[in-house]
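Report on the following structure.
Heads up, one of the protein chains got dropped from this complex, but the rest are sitting where they should.
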Amino acid sequence: MSFPLLTVTAAVPAVGAILTAAVPAGRRTAAKWLALLVSLATLVLAGLVFARFEPGGDRYQLTESHAWIKDFGVRYELGVDGIGVALIGLTALLIPFVMLAGWHDADPLETSSKRWRPTQGFFALILMVEAMVILSFEATDVFLFYILFEAMLIPMYFLIGGFGDRAHSGSDENAAAQRSYAAVKFLLYNLVGGLIMLAAVIGLYTVAGNFSLTEIAEARANGTLEMATGTERWLFLGFFFAFAVKAPLWPLHTWLPNAMGEATAPVAVLITAIVDKVGTFAMLRFCLGLFPEASQWATPVIVVLALISIVYGALLAVGQRDIKRLIAYASISHFGFIVLGIFAMTSQGQSGATLYMVNHGISTAALMLVAGFLISRRGSRLIADYGGVQKVAPVLAGTFLIGGLATLSLPGLAPFVSEFLVLVGTFARYPAAGVVATTGIVLAALYVLVLYQRTMTGPVKEEVRSMPDLRPRELAVVAPLIAVLLFLGVFPKPLTDVVNPAVRHTMSDVGKTDPTPEVPVQNVEAAK
Amino acid sequence: MNPVNYLYLAALLFTIGAVGVLIRRNAIVVFMCVELMLNACNLAFVTFSRMHGNLDGQIIAFFTMVVAAAEVVVGLAIIVSVFRSRHSASVDDASLMKL
Amino acid sequence: MDNLIALLIAAPLLGAAVLLCGGRRLDKTGHWLGTLLAAVSFATAVALFADMLGKGADDRAMHQRLFSWIPVEGFQADIAFQLDQLSMTFVLLITGVGTLIHVYSIGYMEHDERRRRFFGYLNLFVAAMLLLVLADNYLLLYFGWEGVGLASYLLIGFWQHKPSAATAAKKAFLVNRVGDIGLSIAIMLMFTTFGTFAFGPVLASAENATEGKLTAIGLMLLLAACGKSAQVPLQSWLGDAMEGPTPVSALIHAATMVTAGVYLIVRSADIFNAAPDAQLVVTIVGAVTLLFGAIVGCAKDDIKKALAGSTMSQIGYMILAAGLGPVGYVFAIMHLVTHGFFKAGLFLGAGSVMHGMNDEVDMRKYGGLRKYMPVTFITFGLGYLAIIGFPGLSGFFSKDKIIEAAFAKGGTEGWILGAVTLLGAAVTAYYMTRVMLMTFFGEKRWQPDADGRPPHPHESPKSMLVPMILLAVGSVGGGAVFEFSGFTEWLEPVTGFDHGHAPISAAAVTAATVAVMVIGVGLAYLQYGRKPVPVVAPRGSLLTRAARRDLLQDDLNHAVFVTGGTHLTRSLVYVDHTLVDGVVNGTAASVGGLSGRLRKLQNGYVRSYAVSMLGGTAVLIAATLLMRAV
C-alpha cells in the first residue's frame, strides 16, 4: 500500500496539537513557534496533496481504507476529489495566518494562576480544529465524517468561550457572560443539528448497512440498494438540517453573529472561513451524493431559503453597529450564495459555489483580521467609535478597503469569479432567483462602503489620532492574503481545473445536465 | 373451602400494607407495613403451593421470612440511628434533600 | 503588432501598482513616473493606430488572447483583447486626454502631500478604462467597467477627510452598482441565450435570437449605461462627483468614463438594431437626460456642477444618437470625442480658475477674470464656442449631425426628438454663455475665502496651461478633421452606417441649429451680460429652485431608498433579535420552565415517592392488561 498522504496531512496538526499543549507554562513563545511550524508543515503537505491529485483521474484519489468498527459497518475510508483538495488547501493556507494574527490574543493576564496555560491551549486547539477539518474533508465514510463533524465543535467551543475578544463594551463579567452565551449558543445549535443528523445516520445504516460513500452510491446506481422515496427524503432532511445549521442558512443563522462577535478575530475567521465550510462542503458531497432525488425534491425550498439568506443577511449587515457582527451577517449573505450555487444544479453554480467557499474564506479572513487589528488598537467593536483612520493609518485603511472590495466581489478579486459563476449558474436554471440574488451585489456594496466610510474617512476622531499603522507581523498576515485574492481573481484556472471534474461527478450524481443555450452560435469567422 | 379465597386475603393484606406505607409517618410503622406486604406474599406463595400441589411455594415462604428478618436487622439499625440523631422517627422530618 | 495591445494596459497598470505599493520613497518622483507610463500607453496607441491605418478597412480589427480566465464547462471567459476602429478611437481619446491630464495634475496637485497616490489612482483608472474598451467579451468589459468605477470611487473621495467627498464617492459607487446589475443580468441573458458572451459570436448571431430576449438584453445594457453615463434615472451621482479634484472631473466625469455607456450601446449595435423597442427607450432616456442636464446646468452657481449638468446633457445627445441606430452610432462617437476635447478643456479651465481663486467654486464670486488669466480665458472661450456649436468648431459638426439624425428618425418620433435636440442646443448655448459671463466678464465679485485670504487671481503654471492649450486646439479643429477625414467610413465596418433621409434638408437643420444657438446666447447675455450678477443667488422661480436641487431627484431617492431602507434594516434587526432568535431562546426557556416545574415533584418526602411508585406500578399493570385486551 502507498504512502498514506491524507492521513499524514491530518495527523501532523493533530500530533502538533498534543505537543503544543504539552509545552510547559513558562515557554509560551516556544509553543507559538511550534504551532506555527506545524501549521506550515501541514501547508506543505496540503500542497503535496494538490500536486499528487490528477484532475483527469478517478473521482476519489489518494484513497485509504482500513477496517475500523465492523459492528457499525464503519471503515476508516479517506479519499479526496477536487472539491476536497480545494478546501484542504484553503484550510492549510489560512491556519498559519490565523495563528500569526492571534499571536498575542491568548497571552495570559498577570492575574491568572501559574498553572493556567491559555496560550498553549489556544494554539493547540487551533491545530486540533485544523486536523479535524482536514480529515472531514477527506472522509469518504459517512460515519467517520459525522464523528469529526461533531467532534470539531468541542475545540471550537473552547476557542470561542475561552478566548474572547478583549475589546468589549461593558464590564468584564458582562463580557464573560456574553461570551459564554455565544459559545453555548454555538455549541447547542450545532449539537442539535448534529444529533438530528445522527438519527439520519443511523437511519442510513438501517437502510444501507454500511457507511461507505462510494459503496452506497454504487449500490444505488446499480439498483442493488433501493431507498423508498419517503425514507430518502427524511434522511436527506436529517443531513441537510445539520449542514444548514453549520453553513449557516436562514433562519438557523443567529448563532453566527454572536459567536463571531464575541470570539477574537482569528477565531471568528476560523469559524466562518474554515469550519462553516464543512457544512456547505457536506451539502455538496453527502446530500447530493447520497440522496439525489430528495435533493431535487427539496431544491425549490432551499433555493428560496438561500435567497432569503442573501438579502436578509445583507440588510442586517447594513443595520449593524458592531464591526464584527457586520462581517458575520455579510458572511450569512455569502453562505446564501454558496447554497444557492450548490442547489442551482448547474456546473457553473456548483463550481462557483466551491470556488466561493475558498474565496469567501480568504476574503473574509483578510477583512476580519484587519478589522481585528483595528479593534485591538482602539479597544472597541463599535463602528461609531472610529473615523478618519485612513489619515493616521493609511496602510491599515488600504488593506481594509481591499478586504471590503473583495467582500463586495469586485472584479479582479477572487470572490467576483465565484459570485458571478453562482449567479450565472442560478440564472441559467432559475432566472427569477438569479435576478433576486443579483440585488445582493448592491447591498454588499452598501454595507462595505458604509463601514469603510464611517470608520476610515471623515475627520480624524480624537481616540484614533495616535493609532499606529500596521506592524510588520500584521502586514505579513494581510499582504499574502491580498496577493492570493488578486491572483485567484485574475487566474483562477488552477482551481477550476481541479474543481470542474469533481462537479461533473456531482452533476451526474443528481443526474442533471446544464441547460443548453437557445440560439446556436454562428462561428466567429463567418460573422466577421 | 376454596383456597382462592386465601389469595384474595393475601391481596387484601398486601394492599393494606401498601396503603399503610403511604399514609403512616412513623418510620417503624411504615416498615411494619412493608413487613405486612412481605407476609401477604408469603400467604400467596403458600396458597399457590397448595393449589399447584408442589412444595416450591412453601420453601420460598421460608426464604422470604429469612429475608424479612435480615431486612429488619438492617432497617431497624438505620431507623434507630436516624432516630438517635434526630430524636424523631417521622419519615416526613427526613426531607433535607429535595428538588 | 497585435501583441502590443496588452502593453496599452500593462503600462499604466504597472504605474498604479508601483505608485500604490511603493510607499513614501516615491513621493518625489511618483508623478513623473505616472505621467511617463500614461505617455508610453499613448505612444503605443499611436503606433497601433498608424499600423491600423495601413490595413484595409475590413481587416483592421486586431486580437490578442492572453489566457483563459474563467473556464467552467460551457462558460468560457478569456482574458482577450480586441482592438478595432471603435476601440482605437477610444484608446486614442483615453490615452491622449489622459496623458494631458496627468501633465496638468502635476501642477494642480503640487501642494497635496498625497500626490503620489493620486497619480497611482489616475494610472489605475487609465488601465481600467483601456481594459473596458479593449475587452473582447462582455465579462472582461464588466471587469473594466467596475475597475473604472473603483478608480472613480477612489478619486472622487480622494480628499477623504471631507465627509462630503467620502459620501459623494460612496454614492457614485452605489448608483453605478445599480447599473451594474443591468450589465451582469445582460451577460447572464447572453449566456443562456447564446451560450457565450464574447462580442464576436454574440453580435454575429444576434438576429437569430427572439426579439423579446434581445429587447431584455438591450434594456439591461441600457440600465448599465444609465448608471455609468449618469443618464436619468441614475444620473444623481454625477453632480456630487464634482467633490473630486478637478483633473478627475475632467478626465473621468467629462471626457472618458461617463461616456462608457455610449461605448456599450454602440458596441452592442447588432443587438439594438434587432430590438427597436429597446432602441426607442434608449432615445427617450437620451432625450430626457439631455433636457434634464441642460436645465440643471442653467441653475447651478458652482462652476463645476454647472459643467457637470452640461456633461449630462451632452451625453444625453450621444445616448440619443446611439438610440437612433446605424443612422446615429457614428455621430454619437464623433460627438463623444469632440465632447471629450472641449469638455475636458472647459473643466481644466475651471480648475485653473479655481486654482487662481483659492479653490472658490461659486461663479457668483468670480467675475472679470479675463484680464487676470488670459490664457485660461482664451482656452476656456474656445471650448465654450465649441460646445455651443459655433459654426466651424468641433461641437458644431458633431451636434449638428445628431440633430439631423434625430429628425431622420422619421415620423412623429423624429419630429419630437429633433425638436428636443434643438431645444437642448438652445439651452446649452444659454447656460454656457451664463458660465462664461459670470466667470470672465462683468465686475469683480471676489470674496475672501474661509481663512479670510482675499483671492489673488493669477495665471496657472505651464504644466497646467499646456494641456489646456492642446485641448483647445482639439476642440477647435477636431470636428472639422473628423468631418473631412471620413470618420464615418472609419467606423462603418464596426457600427454600420446609413444616411437616414431627413424630412428636412441638412441645410435647414444647420440653419435652425445656429439660430437657436444665437437665441440662447442672446437670452443669457440679456440676463447676465447687461445687468450685474448678484453675489447672493436670488430666490428664483420654482423651476430654478428645483433645478438647483437637481430637479428634486435626489430628494426623491433619499425619501424612497435612504429613509425607507433605514427603516427596513432597523425593523429587520429587531425581527432577527426578537423573532428568529426569540423562537429558539423561547424553546430553551420553556424547557427550563418545564424542568423547574417537574423538579417540584421531588419534594423530599419518602411517602410521596412511594405514591409515585405505586401509581407507576398501577399504570404499568393497566398498560400490560390493556395491551393484551387490544
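Which chain is which? They are A, B and C, in the order written, and residues in each are numbered from 1.
Here is the rule we use: a contact is a pair of C-beta atoms (placed from the backbone, for glycine too) under 8 Å apart; a residue touches a chain by one contact, two chains touch by 3 or more.
The rule is short, and it goes like this: contacts and distances are computed from a predicted model.
A single chain of the complex does not appear, and UniProt lists its protein name as "NADH-quinone oxidoreductase subunit N", one of "NADH-quinone oxidoreductase subunit N", "Simple sugar transport system permease protein", "Dihydroorotate dehydrogenase" or "Na+/H+ antiporter subunit C".
The chain we do not see here touches A, B, C in the full complex. For the options A:I147, A:C287 or A:A393, the residue in contact with the chain missing from this view is A:I147.
Take chain A: the residues that touch the chain left off the picture are 67-72, 112-113, 115-117, 146-148, 150-151, 153-154, 157-158, 161-162, 172-173, 176, 179-180, 183-184, 187-188, 191-192, 195-196, 198-199, 202-203, 205-206. Listed for chain B, the residues touching the missing chain in the whole complex are 7, 10, 14, 17-18, 21, 27, 30-31, 34, 37-38, 40-41, 44-45, 47-48, 51-57, 60, 63-64, 67, 70-71, 74-75, 77-79, 81-82, 84-86, 91, 94-98. Remark: the residues of chain C touching the chain excluded from display are 588, 591-592, 594-596, 598-599, 601-602, 604, 606, 608-610, 612-613, 615-617, 619-621, 623-625, 627-628.
What we mean here is this: only the chains that are shown with their structure count from here on.
The greatest centre-to-centre gap from chain B, using C-alpha centroids, is found for C.
Each chain gets a centre from its C-alpha atoms; the one nearest the centre of all protein C-alpha atoms is A. We define each chain's centre as the mean of its Cα atoms; on that basis chain B and chain C are separated by 97 Å. If you average the Cα atoms of chain A and of chain C, the two centres end up 36 Å apart.
Counting partner chains per residue, chain C shows two or more touched chains at no residue at all. Across the assembly, chain B contributes no residue that touches 2 or more other chains. Residues 18, 21-23, 25, 30, 91-92, 94-99 of chain B touch chain C in their complex. Listing the residues of chain A that touch chain C in their complex gives 188-189, 250-251, 253-254, 312, 315-316, 318-320, 347-348, 351-352, 388, 390-391, 398, 405, 410-412, 417, 420-421, 423-424, 427-428, 431, 434-435, 438-439, 441-442, 445-446, 449-450, 453, 456-460, 490-493, 496, 500, 503-504, 514-524, 526-528. Interface of chain C with chain B (complex): residues 599-600, 602-607, 610-611, 614.
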